[in-house]
Structures are given as structure tokens and as C-alpha cells.
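Provided herewith is a single structure, encoded as C-alpha cells, for subsequent inquiry.
The complex appears here minus one protein chain, its other protein chains still in place.
For reference, chains read A and B in written order, and residue numbers begin at 1 within each chain.
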Amino acid sequence: MDTNRRGFLGAMGRVSIGAAATVAGAGQSATAATDPDHRTHWGMVVDLRKCIGCQACTVACIMENDVPEDAFRTHVSVYELVKDGQDPAMVMLPRLCNHCDNPPCLPVCPVEATFKAENGEVLVDASKCVGCAYCVQACPYDARFINHETQVADKCTFCFHRTSVGLLPACVETCVGGARNFGDLNDPDSEVSRMLRENEVSVLRPEMHTNPNVYYIGLDEVLDGRVAGEAAYRPPLTGEAQATHGEGL
Amino acid sequence: MERVFEMDVQIHELVGAVHEAAWLPWAVQYFFLIAMSVTALLMSLPGFVFGREAALPKARLALMVAVTTGITAPIALLADLHQPGRFWEFFVYTHKTSWMAWGAWVVPSYVGLLILFAWAIHRPAFYRWGQQDWRFAWLFRLLSLGGEANWFARPLGMAAGVAALAILVYTGMEVTIVRARPLWNTPFLPLQFAATGFVGALGAMLVLERVLSRDGALEARLNRNLAAALAVVGALGLAWFALASSGLSPRHAEALASVAGFPVWQKIATWGALSIAVPFVLALVLPRNSGWVTGLIAIHAAWMFRWTVFMGGQAVPKVGSGLYDALMPTGIAGLMGVIGTFGLWLFLIIAYTTFIPWAEAGQPDDGRGAKAPGHPVRSV
């Protein structure tokens, strides 16, 4: 892609890091590393059995990515479920952009600001985005928002700035329960590939045929789409949040 | 609101996120005004383009509505862009898969053709006013570009009509294709936009008729048109509901399911039904004395339909539970957007009725139609 899209590496200061374009595979296995045609395809496997709803991921993402007030790139929904009159049970459901392989947010973008990067990330070029929010409407997962500070579409980048230099996404790195797992879906030896092989997995809103790259272990179908139920209590008062909420500059 | 599952499940969200509306009230205003503009333009064609002399009084009002809303609408659209300074990108990076990208081409084409058409229609009068000896003659000389020929008004009108249809198609499709929002993702939506557009335009024409012409026959005629438009809107609504509740159309069913069960939506539905039924009945029963009321309610109905679709639609979570702050999610800034847009529209109407010899507009002179009245009627 154009220089702009790699431009963030310039922010790395005095450190020289060689060829950025290939760093994506820093953690790849021998199998993947020896294959010259190998192209990393990032994916996340969320094991719901391991999520404790601690929201470390939510906060880490806010801190890492300067997510503005009143928006989340990721958060963890918490549900109480009573099924068939059985005992009530808790479900913690981490949500983020699925980096869909068939992303409905992409074709609607009038100016091609949203694009699919070479390792599968769905990204927004902020220097190009006109802030029309069409993509926000089109994403079936409420994964996008307009950033009130920058006035452009914003969303999870799969921590592109970290993964492209061999680090883990912030939310994954700090996942207390070990629910969030990240890696190269094209590498059969990766942890995520192994998890996909060994477990039954599902995705959110499969009926949307978006081909998500975020998979879930233990996802109940009653939660995989819009969740029919009582909404969370939200106090009327959001104080300061309200103040910064308008489109003020 | 309940999805039907094999088993009985009760779910209570204990922690959830709220998503703000990303299309703000400006977007509502745009869709409202542009629909009025294109439908009004279409309603001006019989009189101005298709030679129906009797339709001229209506056509004049229609053109006035088309032009004033047609200018206001893109401004509202620009305001809804969070990066308005980048509007030019639409024309540099047209993403072929995006209805909005195409819309970016259609809108200026339409507005351009509309204005040219209106200019062409008014050119003879401009010219005449420019020839008189009065304060603003120079302005009208300028406006007439030194001539009075307007044979090209007809082709321009046809082209604008085609562009108007393109607007109806693109605005409808742009919203309809959003699968993520069941309330939008129904094949009826473009038709509903068009039909309510007619309602809104006729409403505006009725009000203008009351203010400017006070011509009972015209009022009755417009009221009859309005009743017809409302009938179509009502029929579409009923069909929508029938398809949805019967489950015949899964998409409609999903749309209904996404909001059914919420008291606020039941109120909206009732309100919506009343905004159709009341003016419909009034227009039929009192066609000559209800213009003010039917007109205002009609404008309200058209606006309300869009507000509900856009703001209400965005209040429906795509994955979470319940509803986000329904209907008025954007606070004071959003409200100002709405009022500001109406301010501009009102200004344009005043300007139009003041500076444009709208009442003298007649059929274009291509050797076929009759000439417009000879005596100037200035308001300035």
C-alpha cells in the first residue's frame, strides 16, 4: 500500500527495524517460516470458557489505542442466562472487530479509506476517511464508531502497530483468563490454528456471511447475534462524558 | 423482539456498551429534503415540461419546493460528514461498490440540472424584469444572462427528472443495502422514501399555497394529491407490516422483530399511523379548508418517517440488548443541526419568493406552449 499506510513506523523514533512488511511473521513456526509463499493471516480465537469478564482487554485497548470517551474498540458484554428453567449462568462475551474476510464495512466506503491489509486486518486510512460513517452503519457487529477526536471512522486494528513488529495485541497480551488468543491462521502450527482444529468454534452472526477472523469457543447461539433480553442498567448521568460527546472540536 | 429458539431462554445483559448514532440529525435532514426536492421536481414536470397548462400553478409551487430543498439538502449532507473538508475525495476516489460513492456523483448532477432547469423556466421573466427600470434590474439582467430563450428548459427538465429518479434510487439503495440494520434492509424502503417524499413535498406545497396563492382550487387539488400519496404510504406500510408479521418476507420479519416489543416503538407506530390517517381523512373530507393542517402534518410525517428510520434505526443495537438512547441521541448539537437546516430552507424560501418571479413561470417557449403572462408581478 502507499507509504502513508506504513508511515506509522516512522513514529518508532531512532530505532531501525529493517523490513517492516515482513515482520508480521516474527512469531511464526518453522513450517510457516520455510514456506516462501507464506502469507500471515491474523486471527483471534476467544475461548469463552476462560473469560472472567475482568475487562482487562477493554481497558488495555483504551490505554493502548487512545480510544475516546463513549466508544470502545473492544469490550466484554456480560450476560446472565436462564435456559429452559435451568440454573442461571454467566456468560462473558468479548467483542471486537472481526476483521472479516468478507467485510460489509469495506464495499460501502465511498472513498476506499477502509481496506483489507495484507495480513487480513481491516483498517481505516484516517488521512482519507471522509467521516461519512457509512461503514459504521454497515458493520453488523457495532465494531466501528466515529472517533470524536479525530473525526474519522475508528475501530480495532488488531493492534496493527504491535503485531507488525512482532508483539501481541494489547488486549491479548493482558488477557487474564487467557480467553483471547492471537496468531497466524495460515500457519498450521500456530496456537490459534491448533485451537481451531481441536475445538468446535463458531462466529458471531454467521448469517451475515462476513467470514470473521475472530472465532469463539463455547458461544451459545442465543448470544451470537442481537441479544434478545433485558438491557444493562445505564445510569442517566454520564457527566463529563456528555460534555465531550458532541461533535465539538 | 424475541428471537425464536428451540428452548426457552431468558437473558439479562449486566454489562453492555452503548453505541452512539453515527449518522446525525443532519443526515435525517438530507434524506428528508432531497426526497422532497426530487419528488417536487417530478411534480413540476407535468406543468413545465409535459405541457399541461392546468398543472402550472402546482408546478410553480413544486419547483419552488424542489429548488429550495434541493439546495439545502446537500449542505445538510456535507454537515453530516465528519470531515466536510474532504468532500472532494468523493470525486477522486470513487469506490465503485459504494452506493454513496455513486450518490456523490448523482447529487451534484441533480442539483445542477435542477437549478439549470429552474433557471431556464424563469429566464423569460428574469429577462423581463431586467428590462424594467427599477432598483434591481441589473440583478435580473445578470440572472437572465442577456436573453430570454428557454427552449432548452424541456430537455433540462427531463434530464433533471432522470437525475431525480437516480436520486430516489441511490438514496433508497444506499440505505436498503445495509444488512446490518434490519429496519433499513427491506426492499420496501426505497419505495417508502419516494412515497413519503411526495407526501412531504405536497405538504410543503400546501403550506406555500396557503401563504402565497390562497387558491382554493389549488389547495383542493394538492390535498387530493396528498391523499393519494398518503394512501400509497399507508398501503406500503400495511404491506410492510403484513409481510413482516406473517413471516412471508424474512427480511421484513427481522426488521419488525428488531423493534417490536419496545413500548417506544409501539408509540412510534401509533404516531406514524396517525400522521398518515389524520391528514388523509382531512384531505378527503375538507380538501378546501385544511391545507395548513394537512400540509404541516404531511411535512411532519415525511420528516418523522426519516427520523424514525435513521435515528430510531441506529438506536437498535446490532449485537447487544435493548435499545440505545432511542430517538434523541445527539443532544443539543443534533437539535441545532435540525433547526439550522430548517433555517436555511426557510431563508431560501423567503429569498425565492422575494427575488424569483416564480408566479410568472410558464411553459418554456419552444414554439409549442403558450406564453407567460405579460405583466410583471414583483414583490420586491
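Note that in this section a contact is a pair of C-beta atoms (placed from the backbone, for glycine too) under 8 Å apart; a residue touches a chain by one contact, two chains touch by 3 or more.
Note that in this section contacts and distances are computed from a predicted model.
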Task: Choices "2-oxoisovalerate dehydrogenase subunit alpha", "Tetrathionate reductase subunit A", "Sulfur relay protein TusC/DsrF" or "imidazole glycerol-phosphate synthase" - which one is the UniProt name of the chain not shown - done: "Tetrathionate reductase subunit A"
- [ ] Please pick, from A:Asn98, A:Gln137, A:Gln151 or A:Asn213, the residue that touches the omitted chain in the full complex.
- [x] A:Gln151
- [ ] Can you work out which residue in A:Asn102, A:Ser127 or A:Asn211 touches the chain that's missing from view?
- [x] A:Ser127
TODO: Identify the residue among A:Cys132, A:Ala170, A:Leu196 or A:Val214 that touches the chain left out of the display.
DONE: A:Ala170
Task: Chain not shown, touching residues in chain B - done: 10, 12, 14-15, 75, 78-79, 82-86, 333, 336-347, 350-351, 354, 379-380
Open item on the list: Even though one chain is hidden, which residues of chain A still touch it in the full complex?
Closed with: 4-5, 7-8, 11-19, 22-27, 47-56, 58-60, 62-66, 69-70, 72, 75, 78, 80-82, 87-92, 123-128, 131, 147-152, 154, 157, 159-163, 165-168, 170, 172-179, 181-184, 190-192, 217-220, 230, 233-235, 237-241, 247-249
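The criterion applied here is as follows: only the chains that are shown with their structure count from here on.
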Task: For the chain A and chain B complex, residues of the former touching the latter - done: 53, 55, 70-72, 75-85, 95, 104, 107-112, 128-134, 136-142, 144-146, 151-152, 204-205, 208, 221-223, 225-232, 234, 242, 245-248
TODO: Over in the complex, which chain B residues touch chain A? Could you list them?
DONE: 1-3, 5, 7-20, 22-24, 80-83, 86-87, 89-90, 92-95, 97-101, 103-104, 174, 177-181, 184, 258, 314, 316-323, 330-333
